[in-house]
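Apart from one protein chain that is not included, each protein chain of the complex appears where it belongs.
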Amino acid sequence: MSKFFGVVPPVVTPLNDDFSVDYASYTRVLEHLIDNGCHGLFPLGSTSEVVFYDEAERRRILEHTVKVANGRVPVIAGVIDPATDRVIRHARTAREVGADAVVVTAPFYTITSQAETLDHFRMVRDAVDIPLIAYDIPVCVHTKLSRQTVVTLAQEGTIIGLKDSSGDDGNFRYALGDLADNKDVFLMTGSEIVVDSVLAMGAHGVVPGLANVDPAGYVRLWDAAKRGDWAAARTEQERLCRLFEIVWVAAGRVSGGATGVGGFKTAMRSLGIISTNVMARPRAPLNEAESRRIDEILRSVGLLA
Amino acid sequence: MSKFFGVVPPVVTPLNDDFSVDYASYTRVLEHLIDNGCHGLFPLGSTSEVVFYDEAERRRILEHTVKVANGRVPVIAGVIDPATDRVIRHARTAREVGADAVVVTAPFYTITSQAETLDHFRMVRDAVDIPLIAYDIPVCVHTKLSRQTVVTLAQEGTIIGLKDSSGDDGNFRYALGDLADNKDVFLMTGSEIVVDSVLAMGAHGVVPGLANVDPAGYVRLWDAAKRGDWAAARTEQERLCRLFEIVWVAAGRVSGGATGVGGFKTAMRSLGIISTNVMARPRAPLNEAESRRIDEILRSVGLLA
Amino acid sequence: MSKFFGVVPPVVTPLNDDFSVDYASYTRVLEHLIDNGCHGLFPLGSTSEVVFYDEAERRRILEHTVKVANGRVPVIAGVIDPATDRVIRHARTAREVGADAVVVTAPFYTITSQAETLDHFRMVRDAVDIPLIAYDIPVCVHTKLSRQTVVTLAQEGTIIGLKDSSGDDGNFRYALGDLADNKDVFLMTGSEIVVDSVLAMGAHGVVPGLANVDPAGYVRLWDAAKRGDWAAARTEQERLCRLFEIVWVAAGRVSGGATGVGGFKTAMRSLGIISTNVMARPRAPLNEAESRRIDEILRSVGLLA
Partner (left out) sequence: MSKFFGVVPPVVTPLNDDFSVDYASYTRVLEHLIDNGCHGLFPLGSTSEVVFYDEAERRRILEHTVKVANGRVPVIAGVIDPATDRVIRHARTAREVGADAVVVTAPFYTITSQAETLDHFRMVRDAVDIPLIAYDIPVCVHTKLSRQTVVTLAQEGTIIGLKDSSGDDGNFRYALGDLADNKDVFLMTGSEIVVDSVLAMGAHGVVPGLANVDPAGYVRLWDAAKRGDWAAARTEQERLCRLFEIVWVAAGRVSGGATGVGGFKTAMRSLGIISTNVMARPRAPLNEAESRRIDEILRSVGLLA
């Protein structure tokens, strides 16, 4: 079995009021995730607001992550940018810094075909000696990695795994079936709310942004699934679904991007993990009324006294 | 009237076989555009494959452009990346290098609202002392700049102009009407094929990728429109429409992104302007059969003997 | 030249408060259009709310239209329903009732390919001896008739014309060019706001919903274009663009469908042409504040004292 499995959160990047990264808070986020049993860390993912940061800042974030993790759990690093050579550059940095694998999306902004997307992954793999994980996130990238694309890349050895944030669980199930005999490949879901279902299908892990707020909940869910206690898994999942309502508290007032990460950051501030709920520009933070509504939700699921 | 007007091509970035920028060819492209009467240059646009290049390469491309232009025509520099602080960084470089203005899209990958998009433009404007041009290109960015967003930004002085590549000429016409009294603002179309129509509506210029292949044709079209000879403008436009068929020669075999820029580069190679038709990775170049078909089109409009 | 040309409005269907068709008002609408010089009538189009009516009501509407028109202008009848055999049935009715041609969309609800769409048009043509006009309206049908589809159908004689409500004027221009030598085929735009441009490209007519409100304006625009007075055409078009703002008066409060047809009906009520601004269910009518705003617009363009 792969060393990549279980609960691997995309790590929130805390900011100071001046939009610089708040590394003291970031250390607390990382320790919070490791202490609560997460099996890996995914810095520089979409939840980390990766595309808001330039090359230099990404390197610092990744160096800090690797230093804090200190080998306790694997670190998979997002290397997300519009096209191949820029991804290669980020992947080289990730390798230098000591990440265990990199997470690569299809090209974006660029109007690309599935054939070019195959080439994109192969070119990155050929250029840098670090394992690749494909990241299917059509809501951001605006193309979907087809079942055939994922299976081809996995069977030929270009990728070692998939993070599926497409919401198409049926398609994901087919990829699991197609790759069932390939023990070197793992497939994880990016869903926060159907994790019990996807683990029952045989998924190897979960990459939930919401685990920044409640890592212990997702670890309990994972553990229940591992021991085959699906009733317990379902109960925990439904509790996490109620918690996930924090991502819609500011819906309508701010964008879908801002209300989601904003919900996480605001909850983490209430829980004392990070110092501000500032998001990368131009995203506006959640306001105090929204923060109070989030506190109610945190209390309703037992996270806040 | 603004100093920005007329034919302002997004400049193709020629590459060597190893995917490095071919600056000798690039100089020829720039001279070809200036010699044929273009009124400005737009390096680092979508046609320039801007999002495929990192910060360092973008700086070199821009420095080279400014050096070759040498004040003969204004240079507007694309500063296109997913979010605000990265755009600010590119805009600072553009200012240092000596660009006359920067061209900014809405955020992408990020799931942003029109309100956040307004803030995005304002934050860039506040951070860097260089004029801003908004770039509406929903096919790449996946959000459209609404009429209200464009008019608000123009009336408050955040932007000095618009490049409209949305294909929504009716909406563009309304923006022209709303801003008719504001002589400091210009609105240009990114269309290659309805330029006569849009100039007749009062547009201040055109930013056609196809002008890399036939700058003289677009300058003739512009001049005809300026003197009110709409029949001549229409005749020239229809000739350019026939030429524009080069962008569909590889349609189906490669992606929409590749067949478009690939058509331009292949034609420019046939015309002796650039040395290869290589595109930025992962885009595959057009093949020899497609190149021959492009040559036929070039001959049919009188560009090739 | 085809007998189908010029200004051919999709005719608004006035309703009583109980949602039945108000035939007295409908007669006034038809006379208003004919009196003001329209060259044809298009009942049962999208603006007519065709898909809200069943077979029996459609027959009555069409019979009434043909009776009132009484040969003064040609009548082209929308036969719009999801799939082939239902369209055939409507087309048979249209032929029986005495329509001059029928207007057919691609299938909808049905997830259809361009190849099946070609077959759809051919099957309707084979089944009923009445000329066919293709109607490209992707905003409703959710597929676009490609340039190749339109040209194929026209060249083989399946269709005699096109109503293009796709908003893709560049594509429309290519279809005009491809069919320039085919004098039996006409191509009309469904746009209200770029009619001068599209006529300058060589379009054979215009099918503007807004002509229900101001037929004389569109006839003046058509006449100016016919005599080559493009400055006059542009001036009239820009006046009509200001009038077209009525379609956004209720935007945000009601759906895009309701604010558009609702704007037309409310304006027509203010002008004394129809008795209510009721729309087909479930569309909610515009309210009094919105009606007053529409009256201001009507006054600003000289339609209301």
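As written, the chain order gives the labels A, B and C, with residue 1 at the start of each chain.
To be clear about the criterion, a residue touches a chain if its C-beta (ideal position, glycine included) is under 8 Å from a C-beta of that chain, and two chains touch if they have at least 3 such contacts.
As the structure is a computational prediction, the values presented were derived from the model and not from experiment.
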List the neighbours, among the chains on screen, of the chain that has been left out.
A, C
Sole contact to the chain not displayed, among A:Glu31, A:Glu63, A:Asp168 or A:Asp295:
A:Asp168
Sole touch to the unshown chain from A:Ala216, A:Cys241 or A:Leu271: residue A:Cys241
Which one, C:Asn70, C:Ser113, C:Asn182 or C:Ser300, makes contact with the chain that was left out?
C:Ser113
Against the hidden chain, chain A presents residues 167-170, 173-174, 177, 191, 193-194, 196-198, 200-201, 230, 234, 238, 241-242
Listed in rising order, the chain C residues that touch the chain left out are 19, 46, 49, 51-55, 80, 82-86, 89, 107-113, 115-117, 119-120, 123, 139-142, 254-258, 280-284
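One rule holds in what follows: only the chains that are shown with their structure count from here on.
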Between chain A and chain C, what distance separates the C-alpha centroids? Give it in angstrom.
49
If you look at chain C, which of its residues touch at least two other chains?
none
